[in-house]
Every structure is written in C-alpha cells, then in structure tokens.
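Note that one protein chain is taken out, while the other chains of the complex remain in position.
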C-alpha cells in the first residue's frame, strides 16, 4: 500500500490533503511455466458505483499472462505508446496531482481513455535491448453488464466508442539511455510519439514529442489538440532528488489560429528511509489561473 | 482471489473481457470450540453506492457460527433449496456469465433475491449422509440504515418485501450420488425443487426439476414462471473436462397460453496447473437473439 499527508497551495488557500491506499497483487505459475497474475487497488473497485473503474468488470487494475512469447495484459492497461515512452517526471508529495497531473503526456488510447469499450489489451515482447508493444480495444461498446461494460451508443450514430483504438510502439534500451517511438489510432485521430531518456552520473534528462492528427477536443471553434513537446530533468545527490519539467501543448482552431500552453514544474524529494519521502513541488501552468505548490510526506508500505 | 481474461462473442462482436477480484475469509474459534467466520470480496463492499451489495450492511458476503448443532450463516446467503440442490454446470472461462448465467436455477428465495429485507439466514445440519437446510428472511423491510437495509415500502401497500421468505430442504449423499428436495415460499408464490447427481467413473450427470406456483413475473398478460427442467453432464479425461447442459423453462399466460424457452450449452476446461485453466463455451438460448461463446483463461490465486 501507500499513503501521504501534507499541504497543497491551490493558488488561493492552503489545504490539507492525505490518502491511504492498499494494492493487491496476486501471482501464480502454470505447470508449463507460464506466469500469470492480477492486481488492483481497493479504490479501483467501484462495482456498483462506476462500471468504468471496477477491477471485477475489467475496467480498473489488470490481469496478465507471461511466458517466453511475451506478456499479455488485459484491463485498464496503458497504450503501447505510453508503455514505451511514459510521462515526464512527477514532482511533489502528491506526484503532480496538485496541478492536475500536468506531467502526464496525453496519449490517444489506453490508460483509462477507451474503457467505454470495456477491457483493453497490451502485448509486450522483449529481445536484445528492444521491447515491442501493441495495444488495442475490441471495437465494440456493447454493454454486457459485469463482463464487458460499454457506452452502448446507438450504432447509427457512428460513435468513436465503436471504433477500434490501437497503438504500436518500440523501445530500445542501452546502458545509460533509452529511446521509444509510438503510434496510436482511434477513429480519424492518430498520434506519433517520440521519446528518449539519458542518465549520466547523477543527472537524468528525458524528452518527449507527441504529434496528433485530427484529434478534435469537442470544444468550440473546432479546437484540435495538435502537439506536445516536453522535457524533464533530475539530479540525485544522496537522499535528495531535485526534479523539474517543462511542456508546451499546441492547439489549432478554425478561426482563431493557434494557441500554445506552457507548463513548468520544479520539485524535490528527500528520502527519509523505510519507505517515507519528504517531497514538495511548485507548478506554473497556462492551464491554471495560479501557481500551485505542495509539501508533505509520502509513504510506501 | 481470482482473475480471468479472454474473449466473448456476443452474437455480433468479439469483445475482450477480464477481471481481478480479491476475497477475504476470516475465521476464529471460541473457547468452547464454536468456529465462526466471515467472508466477502472487495467488489461486494459498496457501502455508499449500493445498500444491497455491501458486506458491512449484511447484504453481501456472510458471517457464520458453527458447532455440533450445525452451522448458522447470515448475510447474502443462498436459500435452503439452493444449498441442497444448486445449479447446472458452469461452462466457459466466464463461468456462464457470457450468456447471463443461464445455467443457474431461479430459486424463489435467498441468494440476492430478498435483500430488500436486509440480511437473510441459512441453517445447515448434517447427520449420517443427510443434510437439512432452513433459510428465511425476517419479514420486515423497515430500513435501519447500515444495520438493516430495506425497501421501506409503505405497509398499506402489502409489499412482498414485508412477507417472510423461507425455504426448507434436505439432501442425501451416498458414495457416488446425491439427491435433494427443496421447498420455498414467499408471499403467495412457492417452489418445489428436486435434484440429483450421479458420478460414474469419469462421467457426472445432474438433473434438476423446479415447479413454481403463483410466481408472477410482473410482465404483461399475467406472465407466470411455471417450471424449469434442467440436465447437465460432464466428462473428465486427465486435464480436460467437457461439460454441457440443457434446460427448459415454461411460462404461462392468461391469454396467450404457454410458452417454453430452451437453452443449451457446451464447453470445455483444460487445467494448466497452478490455478490456471483454459476454458471456452458455447451457449444457445431462446432468451438470447444469438448464439454466444467465450474463450479465455481463468485463474485462482
């Protein structure tokens, strides 16, 4: 499990914020040596309250089977692109949540995006430094109750919840660096994401570029999410870890032209040992009216 | 805990379906040797979301106390009839859920049917091959919040949620066969259920006949659930288990006369060892527009 306690400055007030969570991880092995398992947190089981956040309905947590031919996961899995590239560095004791998790790259598919089709799948296969990823939905939003939740939109409406969402990606890892390339598609929209990370002595740097096509947000003036460029850096000195990131998101409009949103963050973690970490962060984002900050302790049990 | 992952053919589309669940089982023993316990799954606790599926409210999971005088259980227990006779064989990796659990006999009381009166009770006592069962509700739908949820229907409406629902049953088990007889009553409606199962070498056969009286479904034309006859068979060959069932439900109407609904299912389980089973099934039912099927892996942890 994990926990945290501390304070958040929301731009106007300082607020207390805490949480306690428990995660279950179950594993087994077949006679032929296939390993399998399942995992979810207590807060990911909302059987009666939310069919899209329920491990027993396949829309939260995940199950997997793994062998020499790779690993197949099903449930609320990340997309291939996200599995290969990931997000920018999390800062603060709430791990970015105090600023709406702005360090997270907005992947087109998976990771909670396509659960209106029920469980998603992710396949991973690694060979000689390369890892290949493929993820997909089933392309059907027909609701089958507890076994396949779904948006159940009338077929004549051509809902995107009836389009297969998929993603393909590859990652190459060498001694002190890795690079990843991902492609995702859902309906008319697609994404190409490129990422890389280098570690040198106590420094780490990570860069991500994501380019979207026909990714309309549904907002006025035909708002279209065009691209994101992000950079994160970290410096480790004994128990102290200083981290920062910058990202810029570009939106296009029919009439108003382009608009860019910048976000900056800087933070530090101090490892208290035994699973406790003192952490704080400051984030300034064009998405937010105010600069926000957090400071507190986070626990791993 | 348990988990599963695989695909379901819903008659039109193939859909991914997975789940992960955790079950808690707690036990103890008093100084005088009474054993007691409680059990529920995480998805059976929906405290704020659903008062009829909450272990902390007594409407999911169960608690029990057991000694030389038998076992008394309270909560979301099965009825006496169901405890004695049970259901037809489950097929597929979703254990029948891909066809709406049509292998389950529709018992009049208990097993989720009478939770609008709060917790149900079940008493079991075994002696020399015989087991006797009695189950009941308390006959009151008055809602007492967390300690006794209830439908709280106005007494003047004579709601069935204010009628005691009860069931009595007996089962006899010998070396390779067992037979059971159950009676259930709720308001004007009653049931008589007869079941038996024989195991011979690698073969098992189970038959169930349930006859209902005055069991109106609330549908048009005074629809009345009249009876169910069901038959299930299984054949075990090493790791392979082949199973099938047939059932026929009869409904009566005021104007339209009678109608019968047939359902067939066949499936196979292949034990992979270590708690993993590869399983698939096909079910064709008059209740469903299409023949449906599933194929996947199920896990026990």
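For this structure, a couple of remarks:
In order of appearance the chains are A and B, and numbering begins at 1 in each one.
The rule is short, and it goes like this: a contact is a pair of C-beta atoms (placed from the backbone, for glycine too) under 8 Å apart; a residue touches a chain by one contact, two chains touch by 3 or more.
Values in this document were obtained by computation on a predicted structure and should not be read as measured data.
Only one of the listed residues, A:4, A:171, A:186 or A:252, touches the absent chain: A:4. Residues of subunit A that touch the chain left out of view are 1, 3-5, 7-8, 10, 12-22, 41-44, 46, 48-50, 53, 94, 97-98, 100, 272-276, 297, 299-301. Interface residues of subunit B facing the missing partner chain: 24, 26-32, 34, 36-40, 42, 45-49, 54-58, 61-65, 72, 74-75, 117-121, 137-140, 142, 144-148.
Everything below uses one rule, namely that only the chains that are shown with their structure count from here on.
The distance from the centre of subunit A to the centre of subunit B, with each centre set as the mean of the Cα atoms, comes to 39 Å.
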